[in-house]
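Here the complex is missing one protein chain, while the rest keep their positions.
Chain nomenclature is as follows: A and B, assigned in order of appearance, with residue numbering initiated at 1 for each chain independently.
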Amino acid sequence: MTSALGQGFVLLGLIAASFGAPFGYIAGARRSAAGLRWTRRLALVFAAAMAGACGVMWYALLSHDFSVSYVAQVGSLATPLHITIFSLWSSLEGSILFWGLILGLYISAAAIFQRRGHDDYLAYTLATLLGIGAFFTFLIASVADPFAPTPPPVPVDGPGPNPLLQNHLLMAIHPPMLYLGYVGMSVPFAMAVAALLRGQLGATWLRPMRRWLLVPTSFLTAGIMLGGWWSYEVLGWGGYWAWDPVENASFLPWLTGIAALHSGVVQQRRGTLKAWTVILIMITFLLTILGTFLTRSGVVNSVHSFTQSPIGPVFLGFLALCAAAVVVLLSLRIDTLVSEPSNERLISREGAFLLNNLLFVSLMFTVLVGTIYPIVAESLRGVKVSVGEPYFNRMAVPLFAGLLLLMGVGPALPWGGSDPKLARRALLRPLPAAGVGLALALLFGARSAPVLIVSAFAGFALWVTADQGLRPVRARRRREGGKGPLAALLVAPDRLGAYVVHLGVVVTFVAIAVSSTFQREAEATLRAGETLRLGGYEMTFRGAELVQEPHLERHQAEVEVSSNGRSRGVLYPSLNIYPNQREPIGTPAVRTTAGHDLYLTLMNVSGDGSIGLRAIRTPLVAWIWIGVVIMVVGTALCLIPTAAERRAAAPDAVPELAPSPAGGGR
Amino acid sequence: MRRATDIPAAAFLLFLAALPLPTAARAQSQDAGPDVDLPAAEGEYRPGLGVEASRELGDPQGEPLSGEELDRAVSLVAADIRCPKCQALSIADSGASSAQAMRAEARSLLASGYTRDQVVRYFEQRYGEFVLLEPRARGLNLIVWTAPAAIVLVGGLLVARRLRQRRRGGEEALAAYLEQVEQETAT
Partner (left out) sequence: MNRRVLLIGLGICLPVLLVLGFGFRHDPQVVESPLIGQPAPSFRLADLDGNVVDLEELRGTPVVINFWATYCVPCWVEHPLLMEGARRWQGEIHFLGVIFQDEPSLIAQFNAENGTWGPSLIDEGGRVAIAYGVYGPPETFFIDRDGTIVDKAIGAVSPEQLLDVATRLLSQPAEATG
């Protein structure tokens, strides 16, 4: 019964999407208002069907209806309620159903919020989104059917979700964030397709597109960060990023998404880079599909892989179809997007943006090549190889350092082909800040070249970011205007937001550089009463106990922490043993301070009551997360309409500023 | 030689008879207290037992290390070796028991004078190229080593070409604009 209801909703979604897509394209080609209305209705039907299907699945999960195969696969009577709710996305079929729900949300949001001033593109946009929706509902209805009835006999209890996913609440929010990022990239993609089909790309396209791109990029940022945090809090190896293939897969669209956001700025200011922005958006979308494929096909060895399933070839087919459509569409229509003439120099704001795009795209290709090279090696040489952390660090660190440098240099430079002397002076002014950064690093005992370089670049970037970010306030003060400094900043919240994001990036960069260089660790076998020492800390093992919980057994060690003769509290690293898994899963215990983290992992508990304890002291880890939070806040600021937009939103407003032929700071 | 074609059948029958075995074994392992086992502490081997690494590796080509120098050498080697049991983690990062054993092995080899290169080669000979987190720069692997530089280079050339064209284009556009203004003011 439940199975049939769920399958019914999926079928409804499939029908709405596969009719809506061609319908929308026809409506778009004929510029039919009635056609657009119907396309919007079908889009809303699709969204409702997806919501219905997910609702049915949640109902089945919560009522432990093991006649539904997905529930029999991930459900368990002993699993706590909140974990049962999250188990919707804990396994392959459910995660694709959840994917459909998010796509539905985005489609309905596009259908509702894009009504005004975007009719030119909307039919095409919705048609493309529904096309993607048709593929996903097809997947759910065929090879990844979570609603398939369980073959009899129906079990009375299930195994419960993967223990790793049960171990921490972050698992509840990390995947949805990532999906919101991945799926959200479909909207700018659909808008780019619409722009190509229309053959025009004006301000009415660019503004909303940037916003629709900003939202998923921000979700992706948060999702990647939460993944790192989860890995740090749960996996117990003391790190947050392992360059695992699936981590890389989420990183790829993030890189090109950010590149597209930056090239969009140039397009907005100078009317150039139109075709390039569209290409970047399309690459970003293809990379999200590639990432999903890598996660779900099992072709790469990864901690995140779902089990091997027939879904892989189908997904690869979809990826090939999308890639072919993108390449053909681009080659047919790209010449319709004509950039304005402009004068560009290397040492100018535009030049910095070009280099920024160059570095982001190079970084993306580097990570892509490293990620799929093991498959190449195996196919051609018949040998399994690994491309891992040392390689990626070696390759990516210089590129990231370059980006950090550009983040300081770019905003300091004036737009356009202005006087080179002016540009030189703009670059000399922040140099003392770079010196301060370098001196601070030396003072704290840094001697390794990468850290010193990053510190100097960070000082430079920080000065420029603050200088540029606060420029409206200074301008206001000079003019003795009536509004306060905050109001002055909020005249152009997107500008402020951009510099807030940059601030977050600098914080995260520095924190990553320092934390990965100055990590120290110690490991020992301790009997009760014995002490392990590390970096000024004394950790005394008091004893271990076995805690019984309904769905797991936990060995919990009590470790008293003190430094400088003062007690710093008690930490409880533990090892969880799930009934259906032999290898225990550790839960580290972390003491976080502004300066560093003390990270304790329980390696093992032996019969005689002694434990293996590993302690890691890592500086500045907390600032990685703080930096990302600053980035997300900055992005939120960017989404607030600017004063100009607020005026434009008012009735009978004049269209927005056309790209100005000669630049000049804002 | 004895013919043994009936083995699969016999084995299958035995397998059927042994089906209750897993449950029995599981029950045992739960009775036996905490089944979280402790690997032997680093460096404690009974003399004369185990593997003689020297026979596999040849003579040590470096100086025996100890103390902090040894710690540093161990973590350098460990960071480059992939933990065979886990995914994408090095044996330096992984807490898996086999990773701990491999760290201990690296430590004992380095302590007896084997060089970093010898130790890495030892692991590579045993587990295959798969355990090297950084592929060796030879043969097909050169793709991975040259690609990033090649991409930056090609991209850089494209950017340079664009800047040159734009400079010219900008000047032409400006000239055309001035000409137009001149014509309009003339009439």
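The definition used in the following text is that a contact is a pair of C-beta atoms (placed from the backbone, for glycine too) under 8 Å apart; a residue touches a chain by one contact, two chains touch by 3 or more.
Values in this document were obtained by computation on a predicted structure and should not be read as measured data.
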| item | value |
| --- | --- |
| Given B:Ala104, B:Val120, B:Leu133 or B:Leu163, the one touching the chain that is not displayed | B:Ala104 |
| Contact footprint on subunit B, counting only the chain that is left out | 1-2, 4-5, 7-8, 10-12, 14-15, 17-18, 21-22, 24-25, 28-29, 32, 35, 37, 39-40, 42, 44-46, 48-53, 55-56, 84-85, 97-98, 101-102, 104-105, 123-130 |
| Touch residues of subunit A, complete complex, unshown partner | 286, 290, 293, 297-301, 305, 312-313, 316, 319-320, 323-324, 326-328, 330-332, 334-335, 368, 372, 375-376, 378-379, 382-384, 582 |
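Here is the rule we use: only the chains that are shown with their structure count from here on.
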| item | value |
| --- | --- |
| Chain centre separation (subunit A, subunit B; CA means) in Å | 25 |
| Residue ranges of subunit B touching subunit A (in the complex, touch as defined) | 33-39, 41, 79-80, 82, 86-90, 93-95, 97, 100, 128-135, 139-141, 143-144, 147-148, 151-152, 155-156, 159, 162-163, 166-167, 169-174 |
| Subunit B contact footprint on subunit A (complex, rising order) | 236-239, 242-245, 272, 301-303, 341-346, 351, 354-355, 358-359, 361-362, 365-366, 369-370, 373, 376-377, 380-381, 383-391, 394-395, 399, 417, 525, 546, 555, 575, 577, 582, 584, 586, 601, 603-607, 610, 612, 614 |
